[in-house]
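Written below as structure tokens is the structure these notes are about.
Heads up, one of the protein chains got dropped from this complex, but the rest are sitting where they should.
Let's turn to subunit A:
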Amino acid sequence: MAALEEGFTLSAVPLGAGPHGLLGVEQSDKADQFLVTDGGRTVILYKVSDQKPLGSWSVKQGQIITCPAVCNFQTGEYIVVHDNKVLRIWSNEDVNLDKVFKATLSAEIYRIHSIQGAEPLVLFKEGAVRGLEALLAEPQQKIETVISDEEVIKWTKIFMVFKHPVLIFITEKHGNYFAYIQKFNSHTLSKYTLVLGQEEKSVIQSFTASVDRKFISLMSLSSDGCIYETLVPIHPSDPEKDQRVVRSLLLKTVVSDDARNGVALTVLDQDHVAVLGPPLPSSKECISIWNTKFQTLQTSKELSQGTSGQLWYYGENLFVLHGKFLMVIPYKCEVSSLAGALGKLKHSQDPGTQTVPHFVNWETSRGHRLGSQNSEQSKRILRRRKTEVNVQNPASKQLLSAIKKDSEKHIEEELCKFLAIKPTPDFNTIIGDIVSELLGRHKAEPSFYPRNSLMQLIQTHVLSHSLCPGLMEAALEKADVQVLQLCLQQFPDIPETVTCACLKIFLSISDGSLQEAEINMESVSDYSDSVQEEKMEEQTEVLHNGFNAEEENCGNCDRELNKKPQDAAEETMSCPVIPKRAALLNAILHSAYSEMFLLPHLKDIPAQHVTLFLQYLYFLYLKCSENATMTLPGLHPPTLNQIMDWICLLLDANFTVVVMIPEAKSLLLSLYKFVKSQICICSELNKIEVSFRELQKLNQEKNNRELYSIEVLEL
């Protein structure tokens, strides 16, 4: 659960008094120490845990710092820019900025970026980027212009991606926004146009971004109070072309939409963002933590003395200018557990922060606002991203409309096109929508059964039974074993009723119709030709100390069995079902189930099918026991445990029926014999165990050293 702890004021000196406010807070090379650059002339190094300044440097009267000071992590020196063009580099020991290293450049600097593991990078106002070393070697070198006239850099950030720095900066020109991504391992610059979508009139007020392997997730807080997310690929497919990226709504109305300034946004981790700004038109400014995954407000804290609309986040601390003083608010996001959610774990709560529980109301979130009718919190309307995304994704839109009327063939083509596009984060919801749309049409006109499309969709690996409950139902209706097998293999959450219905179909379907079906046979291998190389020596009878105990105990059943040993031998050699049916049954064996829920449904299976399945299982067991590792050949065969569990389940559910069927008699007898031999083995093992223990003891005594010895020890 994310939480804000009690904040504390860092500086005793009023900051942000100058016309430029506070320029920035940057990390230094030591954890817990931060460089605070005041808009006027001062750079202060603070140690946060001690709440005290460690050093302070100022530029001369008349000079003005234009870009926040950063630390060069490679040398431990600090770098600051004054009067747009003048670089100053100094270290902790230096007292006077006037006397430290100075370099005057030929172009105006927008920002210096410094990140662990790379040399500092200088971003010029015209969009060019240079490494610090190269720049210092030749300060007056010519700096090219990258961005067009009237285009202004609004925001910038640096990331490390696979050990290489990647720099992003956002520019604005006449209300249009562009994102530039500069990669330094390949020295490529890609440009993207941010498509604002429906909310074109809004002005973006704050940016933040996080990075994963492929995308920079750029979040922006617009003047309508909503947070939008844009995925900007780091590795563009075609770097030369001007590309467009669409932004989608992430959170709605997190700040009041008439808050013109003093709003800021920063991403905290994968699922959390911090937002600074007034939540309601009339309220005071707040810092709030939102969970973007569940779209819930986690916690918020009122900042009554107003802020500068700037927010920095490093390590575990949020920095915000509260009134005239820099405030540090520690942020913690502990791993929440179910026990914690149920109240079994104690959570200490700071009295200073108020946690507003906020849950998504799925009923009302489908588009319509319940705005004013409720209390303060409900004004922050949350919407599922899905609806927006659907509208914005043209390929899916086109596909959905095709489903409504077009032929199966055409739908297939459209689907292929759609699937060829790079998956977006909402991929699985879209796929779910497509499937339900297809099934909806199938329900309306039963002749419409787009099997190929469905199979393609199942194979995307993102579907589950709960996402499209109608799919297996339809397949069962159509007795479409192929789709059913796929579903059994892919879906993690098939209810036991459905599993059992599948089993019934698999057992009852005729061999003829099976021959036509295309079934994945990888779980079945040709059992007959697996010549048993490591076949265990078959021993028919075990003689206990010279006499056969079994003869006395189970004379009858043995005789029954011995009557037709040939039959039994033959039975073991041939599989009772054709390979295609075996593949289907194996899919059942692999599926997950809960005994309790499965048992009642197994009772409904007709007796001869139960016998057939039992025979097949017994056949598998015999095949298993042929080799020493007790496994079946093949790519993905059923395991011995699965086979045994199903035998027990079937017998438990249908015992009375099976006992009555004459065909099952020999099967039952062999199973009985098998169980008996298992019990026998266990009791023998238990007897041997004692002997083993004695041996172990003897062994130990031998290993044990003498009761007394004199040894040499060197220390």
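In the analysis below, a residue touches a chain if its C-beta (ideal position, glycine included) is under 8 Å from a C-beta of that chain, and two chains touch if they have at least 3 such contacts; residues count from 1.
In this section, contacts and distances are computed from a predicted model.
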Item to check | The complex's invisible chain, by UniProt name, from "Cullin-3A", "U3 small nucleolar RNA-associated protein 4 homolog isoform X2", "TXD16 protein" or "G protein subunit beta 2" | outcome: "U3 small nucleolar RNA-associated protein 4 homolog isoform X2"
Next on the checklist: Can you tell me which of A:M160, A:M660, A:C682 or A:L698 touches the chain that was removed from the display?
Outcome noted: A:C682
Item to check | For subunit A, the residues touching the chain missing from this view | outcome: 339, 342-345, 678-679, 681-683, 685-686, 689, 700, 704-715
